[in-house]
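So that we are looking at the same thing, I have put the structure below in structure tokens.
The complex is shown incomplete by one protein chain, all other protein chains being positioned as in the whole.
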Amino acid sequence: MDPRPVEPQELDAITRRERRRQLRAALGGLAEILIALVIGLGVGALVMRGAGYNWRLAYEGLLIGSFGDQWAIADTLASATPLILTGLVFGLSARAGYFNIGAQGQMVVGALAAVAVGAHLSAPPVVAVTLAFLASALAGAIWALPPAFLKATRGVHEVISTIMFNWIAHYTALYLVFNVLNDPRSAERTVRVLPGARLGALIPGADMTAAIFVAVGVAVFMYWLLWHSPWGYEMRIAGLNPSALRYAGANPLWSVNLTFILAGLAAGLAGATQIIGRPPTYALYGDLSNVRNLGFDGIAVALIGRNHPLGIILAAIFIGAMGAGARMMQIMAGVPLDMVRIVHGTVIIALAAPEAWTLLGKFLGRARARRAPAPPAPAKTVHR
Amino acid sequence: MPDRSAPPAGAADQYKPVSVLAGAPPWLEMRGITKVYPDGTRALENVDLVVAKGEIHGLLGENGAGKSTLMKILSGILPLTSGRILLGGREVSLRSTHDALAHGIGMVHQHFSLVPTFNALDNIILGRGALLASPARAAARARIRRLMEETGLHVPLDIPVEQLPVGTQQRIEILKTLDRNVDLLILDEPTAALTPQETDQLFTVLRGLAARGTTIILITHKLREVLALTSAVTVLRHGRVVGSRLTEGATAQDLARMMVGTERMPDVKARREHQKSEPVLRVAGLTVKGDGGQDVVKNVSFEINAGEIFAIAGVTGNGQSELIEALAGLRPIARGRVYLLGQPINGKSPRELYRMGIAHVPEDRHRLGMVAQFSVLENSILGVHHEPRFRRGVPGTIHWGKVRRYARDIVRRFQVVTPSLSTPMRSLSGGNQQKLVVGRELSKSPSLVIAGQPTRGLDVAATAAIRDLLVDIRNEGKAVLLVSADLDEVLALADRIAVMYEGEIMAILQKDQFDRERIGLLMGGVRDGSAAG
Amino acid sequence: MLISSLILGALHAMVPLTITATGEILSERAGVVNIGLEGILLISAFAAVVGAEAGGPLAGLMVGLLTGALLGLIHGIIAVYFRGDQTVSGVGLNILALGVVAIGIVDRWGAAGFHRVERAFRVPPLSTPLGPMSPMVIVTILLAALTWYLLQHTNLGLKIQACGENPAAADAAGVRVERVRLFGAVYAGALTGIAGAYLSIDWLATITENLPAGRGFIALATVVFSRLNPWLAVLGGLIFGFFDSLGLVASTSQALTRVIPYQFIQMMPYVVTLLVVAGVIGRFRAPAASGQPYRRE
Partner (left out) sequence: QGSLAIVYDVGGRGDLSFNDMAALGGDRAVRELGVRLTEVESASTADFLPNLRALARSRQHDLIVGVGFLIQDAMAQVAEEFPNQKFALIDGFVDAPNVMSISFADHEGSALVGALAAITALEYGGDTVGIVLGIEIPILLRFEIGYRAGVRWAVDRYNQIYGTNKQVRVLHTYTGAFDDPARGKTATDAMLGQGATVVYAVAGATGLGVFESVESVARAQGKVVGPPFAIGVDSAQDWISPGFIPVSMVKRVDNGVFEAIKRALEGTFQGGAVTLRLAEGGVAASTIEMVELFFDEAIAAGAKTAEDKAAAMAGVRAARAAVPQLAWDLLDELDRLIRSGEYVVPEALDRDTAEYWRGVLSTY
């Protein structure tokens, strides 16, 4: 132990060093992800080659389709929009220690609410859009409450309750879409929301709407919440060391509810983005196919983004780009969507274990070092 | 292989100190051990440790000196960065505990390695026997019963260990390793949660084992124990060997000097005398239930005055933990009334209790008192994070700048050694973690401080620092409730001592009644006529 | 006739849920969580058809098992040795499976979308008083019993549980945590592989691009339902299977669907499962270290 008192400047000076270290770690993490990506795409290329496709052309298509021109970029961002929100649902919950896979159901309910309000409430554009978003956020949050309540009072694990509520939402929506919200003239979908409640394309010829700002705004809010507010501070305690939660003076019951409610809000908004924020239909399809799988894709997004709101934005853009790029992979290289799925799956699996590639690198490095005499280790201070 | 069937008592008498320093041939040799943790921490730098067969060797050093790291390498838990390990002259490769156990090396861990949902029996038989065979519980039970008799370490075999107090877990941890009949027994602070009597009996057992050829390495911060038990010691400082010496002829001062590098052997701070003031905490007929639903604190009454350290002594597991949890609002009060400065506190939440002036240094700092993954900065406001003084303009926003100043202040005042405020708490040494927790609690300017085992596992200097802090707040006229299994600590600090046994207070002793032997008897449940609980 | 078809329907619907859940129970007890079960079901269902057409139903089951085990091994290596994110790996597996099988079907049988399995290559049913019943119903019970026995009555079971609760403690006790966890992952994969084979070469005699249709996720819910007890996984699978069948049976009644729309009738298995969990099963505590990679330093 060092009896010498530490001077305040010194603490901060080392903090700067610490911050540099963190930056280095972050860059290292990014590098790991990039390596994983290269490996995933490499395996994908092998598979495509094996199946007789031109993988170069396919990847060219992937790039052109996702970032090739302003439309491609806008389409990528449009695909990313709901994923940011559903990613946040999982990410926020994971930070608070819950495995919340209820985004799918909450999103469906949010979409229903957006239809109900957007199609039936005539109001000036800004008001209508705002109300539709609010209604769907509220609906998502309400749908998240029973699992939270069951968790808090009956100890029902969120995995089971959210899976069940996803299905309950699914069937409820199937009913409502066909029987209550249906469009009499075009019964394969619900009524369309009124023009005043629609967000138009920001760039003509592409699907991106102002909904992207809502998604990014929610992500920024979640960031603020987690790292700059006492409630988020408590959520993170719940996720890391729940026994310390009561010691820290927090109310665990309230913490569960708050987490689920906020996650539900985000999920509900995700549903709304597909209704009022995605041309051309502005309605929910009878087989719910315009919100299909977005909730589950959010899990991958959250995890690739390391459950960090800003990471989630990047991960959603990445997955969105894969989706948008799939189009040109099909058109340019004739690669069927199923083959594209194999590439997606491989890339995601490769992303699961970034450490593997670092280990691999180390292993190769060690093999090289064994051949050459090792340089003296850099002298570092003993860390006490 | 020591023969467990031989009677231990006779063997213990035969123990003759052996040591390489006294000419015995080396048996275990750790040569040039360097350990760099993945985060870059150089925990060990070219360390040598040589021990003879049948030796009891002490390993000393301050918190963070690298003792546990060295022993974890030896027990196969950690890979070493460079260096060699030889057993009986042959180099061995210890890449897992499985390897180490195969070489007869077993370790009692500082942070217990027990499966919380298993009972003691299953923890002890874990990892043994043929994979597809039924666990040999009956045979093990008989064996452990015998071992418990022999060692005096008694534990319930059928209760999940997570429901057992720390002291009992410690005993299980020791039994688990003893039951493996290892040739090299490593004990990392085994006595931190034992009573003096248990410690004595354990030492008798260890001497017996050594007499029969078991080699023992003991890590402890209690110099008395080192002097009582070991043949020789090796001292580490900052990851390097300071030196080794024979225990014979050494004094506590000598050892402390080697460890700390100074002459000073810290003393407890002078205490200022107060005139009696009104009670801060009044506990009347308090009953608390344990995790199993049974009464573990039974109808307990006492008062703590301002300017007083009121200590609760007792073997761990006699209801002290539940008592403090109840007083800190973490466990419901079953019956009875508790008043803080005249206000009832029954049913209040920890946050309300904090507002009323209670600070709590929890017994189990890893589980309760901190969030290991949080930075020092973030941990410094655990429990006060919601306060307006850390807010900024945007509603509800934590002003990290203000927090930083607050944290810096704690770190400075309480001499927490940390590279920076952004360092994760888990990379601090145990002593510094504890200093931060204590500092944070004392910074709440409380009127009552509840301190559970505040110096457990800390080195000499850190212990002294924490004890000084407790005396300081007492001197400032605040009340302190100290719960400690360390009788020395209780005797050194307390103004009054209550002894707890099986949930009851056996006696409350005034300063002039302090008497080691009498307290020891009370802790063992032996009542004397003068003071019945 | 209707009653017996309902009972058999429930039993047959139980099989894939319970077998999959049983394997995953052991894996989660050891600390490895796999949300890629859906993908493993799908790929092994496909592989089982290929195997059965080459060597008969038994070979099909074996190929399903081995395919599942292999995928479990890959997941296990990522989770255990690469200390990767188990959930990401599982999600990737699910996406990969959709692509692999769709392409595989076209590649193998020339037609997109599906392939029907000939009688000769299918697991032959047992005849029971209720009607033909798959022998896999019995296998399910046996596998649950086996898993329960492994977990509760062997030294291996003790090691598995220790690795899920506190791998550091297991490590200190000389348990080779990595191997035990890898075993768990492979075991879950293998059982899921059997369940996949059951889907394609027994129950439905068909392989399609999305044959499990969410049963992998319901199996995950069954794992939670079971509180990691294989017997409760049987019960959970049966409850779900029964109400799932009942919902479909009931929605053939026009008298009923006029009053209660079919969507609400078919919601039944989900609602009932939730009610049972909330009312009877209650608190579930996952093993403390489940899903978390174990690092020694």
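Miscellaneous remarks
Think of it as A, B and C in the order they're written, each chain with its own count starting at 1.
To be clear about the criterion, a residue touches a chain if its C-beta (ideal position, glycine included) is under 8 Å from a C-beta of that chain, and two chains touch if they have at least 3 such contacts.
The shown structure was predicted, so the numbers you read here are calculated from the model rather than taken from an experiment.
Interchain touches from the omitted chain, evaluated on the whole complex, reach A, C.
The missing chain, though absent from the display, is touched by one residue of C:Leu66, C:Ala205 or C:Ala288; that residue is C:Ala205. Residue A:Phe178 is the one among A:Phe67, A:Phe149, A:Phe178 or A:Phe221 that touches the chain not shown. The omitted chain makes contact with just one of the residues C:Leu73, C:Val249 or C:Val271: C:Val249. The omitted chain makes contact with just one of the residues C:Ile105, C:Leu143, C:Leu182 or C:Leu232: C:Ile105. Those residues of chain A that touch the chain absent from the view are 65, 71, 75, 78-79, 171, 174, 178-179, 182, 184, 186-189, 205-207, 274, 278-281, 283, 285-287, 289-290, 292-294, 323-324, 326-328, 330-331, 334, 336-338. Across the interface with the omitted chain, chain C contributes residues 1-2, 4-6, 8-9, 13, 102, 105-106, 109-114, 116, 119, 125, 127, 131-132, 199, 203-206, 208-211, 213-215, 244-245, 248-249, 251-254, 258, 262-263, 266.
Rule of thumb we're sticking to: only the chains that are shown with their structure count from here on.
Centre to centre, using the average C-alpha position, chain A and chain B are separated by 44 Å. None of the residues of chain C touches two or more other chains.
Counting partner chains per residue, chain A shows two or more touched chains at no residue at all.
By the touch criterion given at the top, residues 1-3, 5-6, 8, 11-12, 14-15, 17-19, 22, 224, 228-231, 233-234, 236-237, 240-241, 243-244, 246-251, 377, 380, 382-384 of chain A touch chain B in their complex. Residues 37-38, 75, 77-79, 96-98, 100-101, 107, 109, 112-118, 122-123, 125-135, 176 of chain B touch chain C in their complex. Residues of chain C touching chain A in their complex: 35, 39, 74, 78, 81-89, 91-100, 102-103, 209, 217-218, 220-221, 224-225, 261, 263-264, 266-267, 270-271, 273-274, 277-279, 281-284, 286.
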